[in-house]
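Yeah, one chain of the complex is gone here, protein chain that is, but the others are all in their spots.
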Amino acid sequence: MANLKELNKRKELLSGGHRMCAGCASPIIIRQMGLAQEIPLVVGSATGCLEVSTTPNPFTAWNSSFVHCAFENSAATVSGAEAAYRSLKRRGKVKEEMRFVALGGDGGTYDIGLQSLSGMLERGPRILYLCYNNEAYMNTGVQRSGATPMGTQTTTAPVGKESIGKKQFPKDLTGIAVAHKIPFVAQASPSHWNDLITKSQKALSVDGPAFMNVISPCPLGWGYSSEKTIEIARLAVDTCFWPLFEVENGTTWKLSYKPAVKKPITDYLKAQVRFRHLLRPENTAVVETIQKRVDDDWAALKKRCGVTEE
Amino acid sequence: MSKKLLALTGNDAAAYAMKQINPDVVAAYPITPQTSLMEKFAQFVADGESNTEIVLVESEHSAMSACVGASCAGARVMTATSSQGLALMWEIVYIASSYRLPIVMPLVNRALSGPINIHCDHGDAMGIRDSGWIQLWAENAQEVYDNLLMAIRIAENSGILLPVVVNYDGFIISHAIENMYLYDDAEVKKFVGEYKPKYTLLDPKNPTTFGSFDLPDYYFEHRRQMAAAMKDSFKVIGDVAKEFSKICGREYKNLEGYKLEDAEIAIVALGSTVGTARAVVDELREKGIKAGILKIRTFRPFPEDEIADALKKLKAVAVLDRADSLNAVGGPLFDEVRGALYRKSAIPAVNYVYGLGGRDMGFPEINKVYADLAEIAKTGKVKDLVTYLGVRD
Partner (left out) sequence: MAKTEKVKLPSWKEMVIGGINPDAGSAMKYNSGTWRTFRPVWSQEKCIQCNACWIHCPDSSIMIKDGKVCGIDYEHCKGCGICAAMCPPKVGAVKMVKEEK
């Protein structure tokens, strides 16, 4: 595993001058993933914050080849590019070694993109699918997604006199990816760069599909001051709201990180405006439900990973 | 020029074309009545007669998406579908053309739901008439095969770079067996040549972004480019047909007249109905009736002036539509042909919407059209602008 002094000599995947918000986690994630190895990447992305902000004509922030097709088909589009690569390589028309990455936000992955992701995972091409999960349809104004946590303020499931925000817990997309029994699945966070980069390296080295779900804090959508992005991501990990782990072939689970002190979920909630309403006394029961879900999921994860001590 | 006579279905013919073209990638999803095309081609690949990389995607939307990805990666790409499959991939069909990708697609024409119907109808193709795809129509299995081979050269022409759809009637052409000629593998290979893309995802020394984001300051220009390419494609379609005639012995044109030169009354039609109409016209001619047919092969780009020229000597014309525009006027082909006649001709033009959902269009129905036309030619009066032919009233 290269250290930062080695990594900073590598070429950047993303240039400056893109239009992502100040403090957005997604370009941090992409940069970190891009530093993991040096075989040229071909990157595809679903419609979303990342795609729109990196490619407004006449500018493109991508230093690699890049393709955007539509919102729900990043996995299918990159499947086609990867098939072309194998075909053209076989026919002697392409000689260089390349790796393929499909990107999508939680919108383009959990919801509208789920079918195309699942199809790709089942077919088994050598592609890393990385979901930058900012937990709502952020590009269009914070509408709820299948990844949005329970009790979050969103614009389509807003907090109101009769509502605490999104009613449902998010779907376990990482678990869905694991169920496809692909070589490598992981959850990661930009707050743990070494873990994210190591996982990206591993994901790009397996001979088959890999899936990474990466938490991507959003200053505007989550409601915090832009310099706190990494701090918020770390809190998500330290409260075990967003655990870091990896699974090989759908069977071998490994916990990547266990917080020295598991922080209460209220530490996470009170740091973000999108959860502020949950701290009102009338919502205590909701917070307890959230804490219980975090605790149950964490216990189950530890069990699967064979971690016994508390 | 060497060719082999075989008895094949339209789907077989398309599969043979694909085998000889041997594209780099095919991404497709099965749907009736396209299925046997895909199956036949898959068997060719399984037996090593073609080494195309087939991506068996999980939906038609993903099929066209994978085709876009593969084509951006500089591959020669084909797919095939019908009806609901086309409807599902509609979003990406527009993207394929606006990204200027030379994808070639046999479209086995089938009615659009609902209610669900798996039979022949042109509603699916008409639904993408404004998508920027070049659209060719085949009358029989031979034309399916010939048009697919030419389509590759048309699409990949560096001045055009628009995808091409080759339409043929579901079941009527796709599943009926006809005699047709296949050309020599080597000759076809030489004719289709190699695809030399200008831009590709797969050149790390020249990394390229595909599918960028246009604000109002750029989108219009990108669309204007497409309009120019569609207009320029007339010449390329003609040049390719001329070159192809050396292999197939026939020079395809945008239009084909049957007994049209001295005709007084004629129908305009797409697809297999033209074949049936030829027999009807022969019978009418025996009776001394000056009937003719204008068949349209190239529907996009729309050869407006050629159509007006071809029809100008007629006393009356009927446009046959195997689709309805549901615009309270008539069918889509009528809409376009009537537009072609506007300001160029005063001949009465009427519309027959027929054959929807596979309703048969045979001798009695076609004879009725000519009888109506004869009446219009005689009286100069049109009783019904639009007739739903063959529906139970």
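As written, the chains take the letters A and B, and residue 1 is the first residue of each chain.
Going forward, contacts are C-beta pairs under 8 Å (C-beta built on N, C-alpha and C of every residue); 3 or more make two chains touch, one makes a residue touch a chain.
The shown structure was predicted, so the numbers you read here are calculated from the model rather than taken from an experiment.
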**Fill in**
Checked against the full complex, the residue among A:Ala25, A:Val52, A:Ile164 or A:Val294 that touches the missing chain is A:Ala25
**Asked** Among B:Leu161, B:Val274, B:Ala291 or B:Leu389, which residue is in touch with the absent chain?
**Response** B:Leu161
**Message:** One chain is left out of this view; which of B:Arg224, B:Lys242 or B:Lys383 touches it in the full complex?
**Reply:** B:Arg224
**Message:** Which candidate, B:Arg100, B:Lys290 or B:Arg338, sits in contact with the chain we can't see?
**Reply:** B:Arg100
**Asked** Touching the left-out chain: which of A:Leu7, A:Met150, A:Ile176 or A:Val206?
**Response** A:Leu7
**Asked** When the complex is taken as a whole, what residues of chain B touch the one chain not shown?
**Response** 98-101, 161, 199, 206-212, 214, 217-218, 220-222, 224-225, 228-229
**Asked** For chain A, which residues touch the unseen chain?
**Response** 4-5, 7-9, 12, 14-28, 31-32, 54-55, 57-64, 190, 193, 219, 225-231
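Here is the rule we go by: only the chains that are shown with their structure count from here on.
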**Prompt:** Can you give the whole-Å distance between the Cα centres of chain A and chain B?
**Reply:** 43
**Asked** chain A touches which residues of chain B in the complex?
**Response** 24-25, 27, 51-53, 55-59, 61-63, 65-75, 77, 91-92, 95, 200-204, 207-215, 217-218
**Request:** Flag every residue of chain A that touches chain B in the complex, lowest number first.
**Result:** 40, 42, 44, 51-52, 55-58, 60, 62-70, 72-73, 76-88, 90-91, 93-94, 96, 98, 115-116, 118-119, 122-123
